[in-house]
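Missing here is one protein chain; the remaining ones are kept as they sit in the complex.
Each chain carries a letter (A and B) given by its place in the written order, and its residues are counted from 1.
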Amino acid sequence: MPDESILSDGFVRELMTVGDVDIVVGVPTYNDARSVGQVVQAVRAGLLKHFPRERSVIINADGGSRDGTQDLVRAAAISDLSVASDVHALRTLHSISTQYEGGPANGIAIHTILAATDLLQARTCAIVSPESTTLEPEWMERLLRPVLRDGNDLVLPIYRRPKFDGLLIRNLVFPMANVLYGCSVREPYPSDFAFSGELGSQFLGQDIWNQEQGRRGTELWMTLWAALGKRKLVQSFLGAKTRREDAPSDLVAAMRETAGTLFTSLDAYTSVWHSTPEAIETPCIGCEPAISDGPSRLNRKRLYDMFTFGVKELDPVFLSILTTPTHDELKRLAGVPEEKFSFSGELWARTVYEFAIAFHKAVIGRDHIVQALVPLFRGRAHTFLTQNRDASVEEMDRNLESLCKAFEQEKPHLIDLWDGGK
Amino acid sequence: MAAQDGLWYKDAVIYQVHVRAFYDSSGDGNGDFRGLAQKLDYLQELGVNTIWLMPFFPSPLRDDGYDIADYRTVNPTYGTLDDFKAFLEAAHQRGIRVIIEMVLNHTSDQHPWFQESRSSRSNPRRDWYVWSDTDTKYKGTRLIFLDTELSNWAWDPVSKQYYWHRFFSHQPDLNYDNPQVREEMWDIMKFWLQMGVDAFRLDAVPYLVEREGTNCENLPETHEVIKDLRARMDREFPGRMLLAEANQWPADLRAYFGNGDEFNMAFHFPLMPRMFMGLKLEDRKPITEILKQTPEIPENCQWCLFLRNHDELTLEMVTDMERDYMYDEYAKDKAMRLNLGIRRRLAPLLDNDRRRIELMNGLLMSLPGTPIIYYGDEIGMGDNVNLGDRHGVRTPMQWEGGWNGGFSPADPETLYSPLMLNPVYGFQAINVQSQKRFEHSLLSWMKRLIRVRKATPVLGRGSIQFLYPANHRVLAYFRKLGNETILAVNNLSSKAQAVELDLKEYRGSILVEMFGRNIFPRIGDLPYLLTLGPYQFFWFRLRRI
Partner (left out) sequence: MWQNFIGELARTMNDIVQSFARFLPRVLEMLLLVVVGWIIAYVLRAIVKSVLRIARFDKWSEHTGAAQVLRRSALPSPTEMLSRFVFWVAWLGFILVGISVLPVPWLGPHISNFFGFIPRLVVAFFILFFGLLAASFFSRAVLLGGVNADLPSPRLISQTLRTMMILFVISMAFEVVGIGSHTVLIAFALAFGALMLGLALAFGLGGKDLARKYLERRFARQDFPEQGSKEREDELSPL
């Protein structure tokens, strides 16, 4: 049963007027007035072009914006009440918005959208990021058709991304998900994705909404849950994805959403990763090269400096998290000059696993454990950039495979520590 | 007939009937005027107060009578002119007015005029039709009968010239640039008006006049012709009515009302497919949008509304996307599609769903305009797509479950058209006699609906004001006339709906449901909550006590 109490009375009334639909497009927002208007217009154009006969609604779950975000979303509605424009639509398109409590938190927004999708008995739901300014109308077709017409449960995106985008995904999330769960999707933490109404209702019934995974990292949790639950997953190539120029990257928040979620998942899926998991099939629709070449303006020296600084300053914290050999090796690495610096895949894998164990045992506050991983990740990012600076797309893929192999090699270490501590 | 009312057509409930299809008194397999006269009691009991007769003139019947070979008499198959007069008299005695067809645009190629015109280029009637040496004149003019005609010009082997025809090639267009043609057509109309006919439905009016460099539709000269006819009619026969058949967008239709000095009524063609579309989409948007685009018309004019008629359900006045949608939803079998339309009756279009049939009739009777009921739709007759052209919706009227459905005493093989026989729509299942016996039959319900409609002048003469509740599946509007206000609320959806209506303007009024006359809660400050079952509709009278 969906938790209707997260839906305000006003929003329930709006849902009542929308009635049952075929398609829900959910947009979680927080102060996204700069980009959401463009995104929502592209969504609308996509729905009108590719699904003109389907009953659709755009649902915005907002975390308390003060910049007019909600009004921009509502303006996308098409009804007989609005003044005639050059938009011609066969049927009414509702575009409604609600503010959820406890925000901003993407997980709560997704919870709200899932509850609404369930109440409206939608056949499919797509979630799009309000920052996806490269979103084209065709994305709607590529996300929704595999569910609506081909009967898939979850559609994950593949983007054409700049070479050094998504470093945390490529160095942490992808290898861990691949090795421990057999899940080799390119974007395990999607910002634009789609799922069937049935899958959404089942996910809604999961007991995660009062926990951390219900607030952040929910998309990653959903991917893992669906993959391990043997649902029908596909990946659909969408197009280019570029980050907003002015968006600051909050590495700590990103680490919480990814590492925090992954570490938590180890408890839930112990039996899966303890054995050798089956590779999960995720065919790709319309695939094109997913990495676009191009120079990087990332400051590698800064990454190195922050790594060495972090190792030095957080020494007492690392002592309580890491085993002595790993701790010593990191200390040694922090003393290596930048030209010779190389944070190997094996050491990185071992470090990540030991952090996972510390998280599992809660040797110190779990959030502190996740935060402590950030400077170490910077070191790993430095090595990644060095390795792949002049690498072709194929070489980058091979490097990624090597990293996965390193995670595979260190897996017995994870299992030993996990079982030894129990 | 009682004194002619000025605007009687605003209060009319029209019944469209084909003489040939209604009742055969002579036993020759075709309906006739004597038979029709015998069924006037049925029509009076149904509650209609106007009959629109489809063409009954002598004709080779290659276009079901719209190819006329003689304008001043009756096709012998249907009886004599005296039979017609007797029928007219009997109708008037029952307070029923009669509208007849007047096909101005073209005649049959069997009409003596055309026979003379084509006989030689110097014949006095040569100029009564539109002739040309080439078939390149008036290029760009669209084809109307797309499925059968390839050109608007046909070669006449007799006079070795092309003649212009907007419809079938056996229906040559008359030349309205010739004053003699205009005089003759007026004369013909006068002939019938003197007999007592109350109104004419002028068929295919947009195409009367052609001009090079135009699309040959809705030209100013065409309007002049009509205005002239109307002026003469008003002068010599006040209180009669002209009804335009012009399948055009509302803005183009507006011109046919002139300043109240052209047509009295015109069919609102674009609304009709949108009612069906709104029903399938479960969304009022197509309906409200077309009515928003509908211009105001002069006080003495009226729209004519209909659900179905003798032609295909026309999809000319919709976009390509809308047409594809309608085809996919209502005419999955390609055999049902004809000439940018769908050749099906009302009940089969609505899957024989009693609730939907009631809802559509409720809309027909409450939207602004004069409603027309196509014969047989009041009992839910079906169609036979296999009969070719549009004959599938013109099958014999089903009166009873016995011999020939009570239509004719003749042998079934001699009937002008086969009867409907299948277990769902066949005459044993659907007929007047069985439905008359039951209070809850469709026929009984239609009688009640018409009775309420006739008792409510607001519905015929009032203005319309749409409410736009947030629930797009509900179509709600006020009809107002003077102090009288009616609220119509229609659920276009197959599922129960709740709707909140902003009725603040009428705070304090009590809603009285018009069929059962029960009172509903008084309107207060809060939005008025109504719940409706699938396809349900309410008519409320707003009362202040």
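Operating definition for what follows: a residue touches a chain if its C-beta (ideal position, glycine included) is under 8 Å from a C-beta of that chain, and two chains touch if they have at least 3 such contacts.
Remember, predicted model here, so these are calculated numbers, not experimental data.
Undergrad: Looking at the whole complex, which visible chains does the left-out chain touch?
TA: Across the whole assembly, the hidden chain touches A.
Undergrad: Would you mind spotting which of A:Gly151, A:Pro337, A:Gly365 or A:Gly420 touches the chain that isn't drawn?
TA: Candidates A:Gly151, A:Pro337, A:Gly365 or A:Gly420; residue touching the omitted chain: A:Gly365.
Undergrad: Looking at A:Ala240, A:Ala279 or A:Leu298, which residue reaches the missing chain?
TA: A:Leu298
Undergrad: With the missing chain put back, one of A:Leu7, A:Val21 or A:Ala381 would touch it. Which one?
TA: In the full complex, the listed residue that touches the missing chain is A:Ala381.
Undergrad: Of the listed residues A:Phe11, A:Phe164 or A:Phe193, which contacts the missing chain in the full complex?
TA: If we include the chain that is not displayed, A:Phe164 is the one touching it.
Undergrad: So which of A:Ala109, A:Met306 or A:Leu322 would be touching the chain we can't see?
TA: Counting the whole complex, the residue in contact with the absent chain is A:Met306.
Undergrad: Using the document's contact rule, name the residues of subunit A that touch the chain not shown here.
TA: 162, 164-169, 189, 191, 243, 246, 248-249, 251-252, 254-255, 257-258, 296-299, 302-303, 306, 309-310, 313-314, 317, 364-365, 368, 371-372, 374-375, 378, 381
The rule we apply is simple: only the chains that are shown with their structure count from here on.
Undergrad: With centres defined as the mean C-alpha position, give me the subunit A-subunit B separation in Å.
TA: One centre to the other, that is 60 Å.
Undergrad: Touching subunit B in the complex: which residues of subunit A?
TA: 13-14, 16-17, 19-20, 52-53, 55, 79-81, 84, 88-92, 94
Undergrad: Please output the residues of subunit B touching subunit A within their complex, sorted ascending.
TA: Against subunit A, subunit B makes touches at 277, 281-286, 288-289, 292, 319, 321-322, 325, 466, 468-473, 493, 495, 497-500.
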